[in-house]
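In this view, the complex is presented without one of its protein chains, the others remaining in place.
Let's look at subunit A:
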Amino acid sequence: MSESTEKKMVRLRSSDGEVFEVEESVAKVAKTLQDMLEEDCADAVIPITCVRAPILTKVIDYCKDQVMISSSSSTTNNPNERTEQERKAWGQKFMEGVDSSTLCELLVASNFLNIEGLLNLGVDKMVSMIQGKYPQEIRDMFNVVNDFTPEEEEEIRNQNAWAFERDPYYKKRSSSK
């Protein structure tokens, strides 16, 4: 790790056949890859068959950043060390402009590769996308197929109607009091 010549490289192949060469430390951010590398198959190309190249690029970006953080925080008193807030902002920026299908693939990929941090980022993004949306909006956004029959939908709507009744005790927020 300290000497660049001794940096072990790992090759990853995405589902569409593109091969990525990354440092071992970067690959080891993914727990699944770490397990595999410890099983010692480092010189082979590791197929990551459910992840497409663009998604894998993003995943590798994330891993690289994680490696950077951990290496900078291991040397104490580093000015580059991030605060909680900065990390949050970075996560937001990382997830910015990710559409729902990419997000989905990212989630699946991070689940497969067992990258806790990325999974959390993705989940957080998804939560913020879902929050405060109506059923139809949720369906449209995530391509969820409405598989209820009309009768069933009627029933399920009635079952959940209690949550959408008008709030009778609405309180106006008064600025003076």
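Just so it is clear, contacts are C-beta pairs under 8 Å (C-beta built on N, C-alpha and C of every residue); 3 or more make two chains touch, one makes a residue touch a chain; residues count from 1.
One rule holds in what follows: contacts and distances are computed from a predicted model.
*Asks:* Have a look at "F-box domain-containing protein", "DNA repair protein RAD51 homolog 3", "Proteasome endopeptidase complex" or "Cytochrome c oxidase assembly factor 3" and point out the UniProt protein name belonging to the hidden chain.
*Replies:* Hidden chain, UniProt protein name: "F-box domain-containing protein".
*Asks:* For subunit A, which residues touch the unseen chain?
*Replies:* Within subunit A, the residues touching the omitted chain are 13, 15, 31-32, 35-36, 39-41, 44-50, 52, 100-101, 103-105, 107-108, 111-114, 119-120, 123-124, 126-128, 130-135, 138-139, 141-148, 153, 156-157, 159-160, 162-166, 168-170, 172, 174.
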